[in-house]
Structure formats: C-alpha cells, structure tokens
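Pasting a structure below so you can have a look.
One protein chain is absent from this view; the other protein chains keep their places.
Letters A and B mark the chains as written, and numbering starts fresh at 1 in each.
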Amino acid sequence: MDRRKFLGIAAGASALAIAGSALPKVIGGGSEGGTEPSSAVRWAMVIDPSKCLKKDGCTACMDACDKIHNIPDFHDPKHEVKWIWKEPFENAFPEQENKFTAEKFKDKPFILLCNHCDNPPCVRVCPTQATWKREDGIVMMDWHRCIGCRYCMAACPYGSRSFNWLDPRTHIERMDPGFPTRTKGVVEKCTLCEERIARGEKPACVEACPEKAMVFGNLSDPKSEARQLLQERYSIRRKPELGTQPEVYYLID
Amino acid sequence: MFMFEKAVVGSKRYWAWVLSLCAVIGLGFLCYLLQLRDGLGITGMSRDVSWGLYIAQFTFFVGVAASAVMVVLPYYLHDYKAFGKITILGEFLAVSAVTMCMLFIFVDMGQPMRVMNVMLHPTPNSMMFWDMVSLSGYLVLNALISLIMLSAERKGVAPPKWIKPVILLSIPWAVSIHTVTAFLYNGLPGRAFWLTAILAPRFLASAFAAGPSLLILLAMVIRKLTWFNAGKEAIQKLALIVTYAMIINVFFILMEVFTALYSGIPEDAAHLRFLYTGLGGQAPLVPWMWTSSALALISLVLLIVPRYRHNEKILAVTCVAVFLSLWIDKGIGLIIGGFVPSPLEKVTSYVPTLPEITIIAAIWALGALMITVFYKIALSVRERLPEKAMAH
Partner (left out) sequence: MRDKGLIFGGLGIFLVAVTFPVWYNVAAGTTNKGPEPKLPAAEKQCVAPTETMRTSHMDMLITWRDQVVRQNRREYKAFNGATYEMRLTGTCLKCHDNKAEFCDRCHNYAGVQPYCWECHVDPAHLQRSGG
C-alpha cells in the first residue's frame, strides 16, 4: 500500500465512523414544526402573558419553584441559579423587537423557563448523557452523572441552564427535605416538576399562579386545554428559527 | 524510566530553570486545591460567560499540538531532508501541548472526580466525546513515535518498519484534532459568532502559523543554549510555512468580518462589536483585540518581505508577534467573544481572577517543563552520536 492510498483509507474510515454514529441523531432530530407528537404524552406549557402581567411585580410562580426545589440565592447575577425567571420582552424575543412594539408588551417582563425542546441542543452535546429527552418530552437531568463541563450551557440558546459555581447548600434560605439540593460543580435547570407530574400533580409554578396564566398540558391529547388554546389563539415561541422546537408557547393575541 | 536519567543531569542554569517552573506549578496546584474546595466560583466565569480562559487556552494549544504535522508532513511525505533534525522537536512539542490541553479541560470541570463518566457512558453524538477520543489518540501516537524514533537513534539503528504507517496516521489525525475542536463550537445553534463553516479551516490556519512560530523560537533558543543547530534551511522553511498560514488566517478573519458586517444581521455583528468597539458600555477586550490585529499586520509585512524574513533577528521578533497575535485572537477573543452578548442579548463582562491565572500559568509551566525535559533527553541522545548517524 502506498502512502496516498493509506492516507485516503484512514481519512475515509474515520469520517465514516463519525458520520455513521452521529448523523442519524443530528439529522433525524430536525423535524418540521407541523408534525403531530409521536408519543402518547407530550408535556408542554402555554403561557398567557396578558394574564401574567395583570398583577404588577408578582413572583408567585418563581417563589413556588425556588421553595420546593431548594434553589440557592447567591445575591450575585454571575453565580445566579434560576429555573423560572422574568425577562423583558425584548430579551426574551430579541428578533421580535420593533420600535412600535405594542404598549402592553413593550419592556414588560415575560416568564421564561426551560423550553423542553423537541430537538434539544443541550442533549445533543452532553458527553455523558447526564441530560436527555424523556418519552413524554421532558428534558431531564441526572445530577449524579453531570461532570460539570458546561457544554450544555454553551449549547442552550435560551439561557435556561445554571451552573453551581459555589456550594449551593449554604445559600438556601429554607431547605425542603422533600427535594435534594445540588452540589457545587453541576449544571441544573427546570425539570417541569417531573417529580410532581409523577404524582399526578401540576408543576408548582402553574399551581401557584394567581391569574392562571400558565397552562400545563399534554399536546398529544387533542382535547387538552393546552392544545385547545393553541388552536384558538395565536402563539409564538422563542427562537423557532433554530429548529429546536420549543414546547413553551406564549399567547400574544 | 526511558532515558529519563538524562534529564536529571544538567548545569546550574538548567536546574534553576527547572526549579522555577516547578515553583509555578506548585503555586498553581495550591490554587487548584482552592478551586476544588470552593468550586469554579473562584474564577471570573459566570452564568452568561460559562467558559473562560481555561477552555480558550485549551483551544489555542490544540492548534499548537496539531502544528507538529507541519514538520512531519514535509519530512515523511515529501522526503524534505532539512526537517530530519527537527521532526522529533515537533513531536515532543505536540506531546507537551496535548498534555496541556487535557489539563485545561480537566481544571475546567465542575466535577473532576467524575471524569471517567465520559468513558463509562460513551456518547457518539457529543463532539466533546470525539474531542476526547481524538486528543488522547493523538497523544498516544506522538508519544509512541517520538519514543521509537529516539531510541532507534540512540542505538544507531534504523527505526522499525511498522512505525512508518503510525507516522502517516498521525498526519490526518493532527488535522482531525483541530477540526473536532472547531466542531465543539460551530455546531451550536444559539452562538452566532461560532456558527461559521470556516471555523475549522480558520483554526487550522492559525495553528499552522502559531505552532511553527513557536518551533522556530524554540530552535533559536536551543541553538543559543546548546550545541544543537536546527539549521538555517529548516528555520527558513518553517518561516515560509508561517507566512502562508498567517496570510490565510488573516484572510479568513477578514471574510468573517465582511460576512457579519455587510449582511447586517445584528446578532452576527454584535460579537465583533463587543470585541473591537465595545458593547453596552463594556469594552474589556478592545485593547487586546486591536493589539492582536496590529501584531498580525506587522508580522504579515515582516513575513512577506523576503529581506525581513531571511534576517533571523527580525524573524525572531516576527515569530513572537505571530504567536502573541494568535494567542490573543484564539486564546482569549474567540471563546469569550462567543458568549458576549448572550443569546438574551445581555452583556456580561469576564475578567479572570488571580487564582485562575495562576492555574493557567502552572499549566503553561508544566508544558514548558515537559518541553525542557524532552528536548534535554533528545539532545543528550544526539550529543553522543557521530554526525552521519544523526541525519538518518
């Protein structure tokens, strides 16, 4: 075998190996937005910002989440851990901003959380499968396995992931023994309250909202309230152009 | 261990150098213990800038490691004899640089005790998994090659035949490590700064400029301190490689700038604005980036004009300029710039902390120590050989 031939084969073989193992997942994931959910259950969230904005300065959903999930408060935006939070419309939907944004939304806070994407980039990049998409669509995390490389944080286009830069335990006001804290050096994010869903309950934020502005439901069920809302009203999602297929919808009409 | 006895005999100057490197390593180790105890919060990184200088340095040194191919390829594929004496220097540089890369990744991990999870749960759809495969493979290849070649040299015999295909394999492998490293970044949907198909080619171009520049400088230092002379021809050929690679690198950067600015897509331009003019009142990297640009332009002139390139005194300055320029561009700007502004258009500034810088310095010192020891061994082996055996 001469050198050129050898080089050709070596390069070809390694390219094939990479392509063979990674391509199906990468290409297969980028489905179009219009397809029906394939599993029996597809959890999603429909948020009505108009209802949410009725009560100025309300933080009921965030407080409920922080409390039951032992979210630490570091009093430092650089080390902040947040699962559900508020962001002005212009930051939540940067590409939707215009000079004449309707008064009711201009500079108004929108509720943000993990989008539990159908095609989650964070899952694609995780080197240990410490984060993955469940059958029912929840993008789940295994804090026992996370190595803290923070690749998922670079991959998430929504800023939904937080890292424990320091030991969170000493920064939790009231610890709830019903849910573990995290340890320093792992990434965390909203799990759509999968532990509550397992008990047949709704996510804590949904339950806590005094205006019932958040509707949690199964999009695979045509009769579910969430599905009905999406059919009747106009909704937008964050950065749909990235092909991640977010499953948190915002009703804007 | 293999030929290490040669590294423990040396002049006072040699030992002073080795011990001062060890002191830096020791300091860095103490800082790492602090990081291990308190967490990565002791660095300047944050929720929005979640990778900092550790990962940026990693990226830069993958390039230095890959650049060994620039001496290996001409020598083994084109039988370019002038590189015969320095291939081993290139391979040892690769071994040291890859080790540094692995350490930079390691110190960046939030849960270093769980590092084996990457192998326990292999995940082919993660580019990080492939990066680990390609980097460790490259380390094994280069360690094996330099060991076999050097021991053959010591015994005064021809190296075994089977090493040739291994050397040839190391050539595409070098390209792969930097390609996969680029894929770490340019496969992410929300980071416009990295989402460019020429990221891997750009990485390779800057690597083939920065790596050989370093090799030229090392060859000059060795010539000054020891009997070993890499030869004028080899250095000039390396300088030519640096010239072409640097031209291509600057060309690629300008293409990026054109695409981002002329298309006028705000999120593409925002990162460049943060780096070169400042954004949202924050401009921490502006002086760095313009220094990098100025050094790149100056070095281009000094490289392209033959009169300057042939003058070794000027060439030394040029190589420092090239290395510094690319170190700033890739070892700082490229990674930090990708995170600012964030996908939510927030501008968060990142300034490395003292412990973070000390850890980085320690990894640099370890790399320098490895180079020193490896080169010492290689030169001690050669010192005893008659000239004719040395040329293979």
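By our rule, contacts are C-beta pairs under 8 Å (C-beta built on N, C-alpha and C of every residue); 3 or more make two chains touch, one makes a residue touch a chain.
Given the structure is predicted, the values throughout are model-derived calculations rather than measurements.
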Of A:H75, A:R174 or A:K223, the residue in touch with the unshown chain: A:R174
Selected residue (touches chain absent from view) among A:D63, A:E194, A:E207 or A:D221: A:E194
Those residues of chain A which, in the complete complex, touch the missing chain: 70, 132, 134, 140, 142-144, 169, 174-183, 194, 198
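In the analysis below, only the chains that are shown with their structure count from here on.
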Rounded Å distance, chain A centre to chain B centre (Cα mean): 36
Residues of chain B defined as touching chain A within the complex: 38-41, 45-48, 50-51, 77, 105, 108-112, 114-115, 117-118, 120-121, 123-130, 132, 165, 168-169, 171-172, 176, 184-185, 187-191, 267, 338-339, 342-346, 348
Chain A to chain B touching residues, read off their complex: 3, 6-7, 10-11, 14, 18, 21-22, 25-26, 77-80, 87, 90-92, 94, 121, 124-130, 145-151, 153-159, 162-167, 183-187, 239, 242-244
